[in-house]
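Pasting in a structure now, in structure tokens, and then I'll have a few things to ask.
Missing here: one protein chain of the complex. Every other protein chain is in place.
Every chain is named by a letter (A and B) in the order it is written, and numbering of its residues begins at 1.
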Amino acid sequence: MVKREEIVHAANLIKIDLEDHEKYIEQVEKILNYFDILDKASPESESFVIQEMPLDKLRDDKYVPFNEKLITQLKNYKETFVKAPKMI
Amino acid sequence: MNLGITATQYLEQVKNGSLTVEEFIAKTMERIKKVEGSIHAYISLNDDAISQAKQIDKKLKAKEKVGSCLGMPISIKDNICAKGMKTTCASKMLENFVAPYDATVVSNLKSQDAIITGKTNLDEFAMGISTEFSYFGPSRNPWNADYVPGGSSGGSAVSVSALECIASLGSDTGGSVRNPASFCSVVGLKPTYGLVSRYGLISYANSIEQVGPIARTVEDTAFILNIISGIDTHDNTTIDKGKTDYTKDLDAGIDGKRIGIISEMIGEGVDKQVASATSKAISKLQSLGAKCSEISLDSVKYSVATYYTIAATEAGSNLARYDNIRYGFDFDVEGYEFNAYISKARKNFGPEVTRRMILGAFVPSAGYVGKYFLKALKVRSKIKSEIEQAFKKFDLLFAPTVPVLPFKIGEKIDDPLSLYLLDINTIVANLSGIPAISIPYEIAQGLPIGMQLFANSMQEKTLLQAAHALEKTTNLPGVPI
Partner (left out) sequence: MTKIGLEIHCQLTKLESKLFCSCKADYRSFETNRNICPVCIGLPGSLPLLNKKAVEKAAMIAMALGCKTPQKIAFFRKNYFYPDLPKNFQITQYNAFGPTSIGHDGKVPIEDKEIRIRRIQLEEDPGRLVYEGTSEKTQLTLVDYNRAGTPLVEIVTEPDFETPKQVRLFLNVLADLVENLGVSDPSLEGALRVDGNISIDKGNRVEIKNVGSFRDIEKALHFEITRQQSLAERGIPIPAETRHWDEARKITVSARSKEEEQDYRYFLEADIPWVLIESSVIDRLKKNMPESISSKKERYIKKYGIPLQVAEVLSSDKFYSDLFEKAYNEKNAKEIANIITTDLKGFVDTKEQREQLKLTPKHLSDLADSIMNNIITRNSGKIALQEIVKTGKPLSEIISSLDLGHVDDESSLSKVIDDVFSEEQKAVSEAKSNSDTINYLVGKVMQKTKGKANPALTLDIIKKKLDSQ
């Protein structure tokens, strides 16, 4: 059983404002209870699924400019900066 | 003009001159106008389609080289980037986003002279199983507009099924290509993880998802797979397919092939019509010479929890970038403090995405990561090795694609968990990376039922041969719309 505050904390971590999103807490709790089925699974090994690649197949270190007008296709301030909300 | 022709037939007719590209495209766009009001497959359309068609006809007439698609109309799920077109993921968070580049799969199609008809509807950010979670409203099943078309690639499946294009590209993370293919009576393939580039596919769960073709026949599906598969320098997770031609030897048949029927997917919880269709399909497979026997995959019962735990974690991270600062919708930052602004902006995610974000922050968080996320990773490994073991005894695995018939729009939307559980037959393929395909098998009570085959990693040829063999035994009615 997870606590309500912990679900609210998770929403804060992911920057979702839960104000008038109350019903989500209930639904998330129900889904998490279902996830507890994982406790019953007992894997034999501690290994994980991984993909591998040899060093020499990696990208070569070359400078290739992209379109220098890219900033104009994004939200921008005077076609130079991106505006962000105030940082405290 | 018959818009219901297959890709193969289309290519033949264009080649022998009985059809011009412009005629077909014009008729297709007309069809779209006619039916969209009732089924809503598309979010946006390509206004240049007809002029592009004219260009191709010109080249054909002048005997210039034209790509293998010869102007074939193809729709693209709106979570795949097409340069210069809006790519919204059916979300307000990307309402105004115009992609500045083509996804590799799109540029591959374009370089083969396919014509993009438009971007199709989906569950927001590909999270859903019914296309009811789209910011732009649901898509509807062309077999019965009161019913869901499946999801998340609902729009793609609808567009192919309703003859609004010849084929489509969807994406499959937990069944999102196969499920709507099954619900709409078309073919849908999830390729081996890494066979198709994800560059330009807007990430939801990047260790799991793949772009997959949706078409009306297995042969058409193989044709599209040829074009979109192979190593991509933009995506380091892609695998080399060598010189494989998936359309070759499609008629090889399945005589002597060992097929494992997954017992956990045919017992309890399966609608009786689906169960009966499944038995009939198994008999058909046997009559084609396959050796069918049951196999129990213990890890199936953990697969839904495993999938959603991992997918939610990856989703939470992949969707963190949507803070409406660099792109998104109109909402000025001025007057706001950073955390307040982005929390408010992100309230514009729909309910399913919101749930998964919260889950995705919770399951890898300090204090719970061992119990949920790390445990899910270990169970995923177990699922993978159980599947590998199965393919030592069998060449293919088999099960119905979805345990239930298509359901009514709105019927399950307030019970998220009940929707998650509908993925139970498709998820094992995503978690283990193996390819799987759904082919239309039967229509029951006017609603489509699809059957699913699985093959081992990189064994798409075996998979397509078996699907083609089974497909040949079916005789399905045309779409009623």
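By our rule, a residue touches a chain if its C-beta (ideal position, glycine included) is under 8 Å from a C-beta of that chain, and two chains touch if they have at least 3 such contacts.
Please read all numbers here as calculations on a predicted model, not as lab measurements.
**Student:** Going by the touch rule at the top, give the shown chains the omitted chain contacts.
**Tutor:** Displayed chains contacted by the hidden chain, ordered by label: A, B.
**Student:** Any idea which of B:117, B:207 or B:306 touches the chain not displayed?
**Tutor:** Considering the complete complex, B:207 is the one touching the chain left out.
**Student:** From the list B:342, B:359, B:413 or B:447, which touches the chain that is not on show?
**Tutor:** Once the missing chain is taken into account, the touching residue is B:342.
**Student:** Sort through B:323, B:395 or B:471 and give me the one touching the missing partner chain.
**Tutor:** B:323
**Student:** Among B:20, B:46, B:87 or B:173, which residue is in touch with the absent chain?
**Tutor:** For the chain that is not drawn, the touching residue is B:87.
**Student:** State which residues belonging to chain B touch the missing partner chain.
**Tutor:** Counting over the whole complex, chain B touches the hidden chain at residues 80-81, 87, 89, 94, 97, 99-101, 103, 198-203, 206-207, 233-237, 313-314, 316-317, 320-321, 323, 325-327, 334, 338-339, 342, 361, 364-366, 369, 373.
**Student:** Residues of chain A in contact with the chain that isn't shown?
**Tutor:** Interface with the chain not displayed, on the chain A side: 13, 15, 48, 50-56, 58-66, 68, 70-71, 74, 76-77, 80-87.
Please note the rule applied: only the chains that are shown with their structure count from here on.
**Student:** So, what's the distance in Å between the C-alpha centres of chain B and chain A?
**Tutor:** About 23 Å separates the centre of chain A from that of chain B.
**Student:** For chain B, which residues are in contact with chain A within the complex?
**Tutor:** Chain B residues touching chain A: 98, 100, 194, 207, 233, 236-237, 299, 301-302, 304-306, 308-309, 316, 320, 323, 325-328, 333-334, 336-344, 346-347, 349, 351, 354-355, 357-363, 365, 367-368, 371-372, 375-382, 384, 416-417, 420, 433.
**Student:** Using the touch definition from the top, list the residues of chain A that touch chain B in their complex.
**Tutor:** Residue list for chain A touching chain B: 2, 6-7, 9-11, 13-17, 21, 24, 27-28, 30-32, 34-35, 37-41, 43-49, 51, 53, 58-59, 67, 70, 73-75, 82-88.
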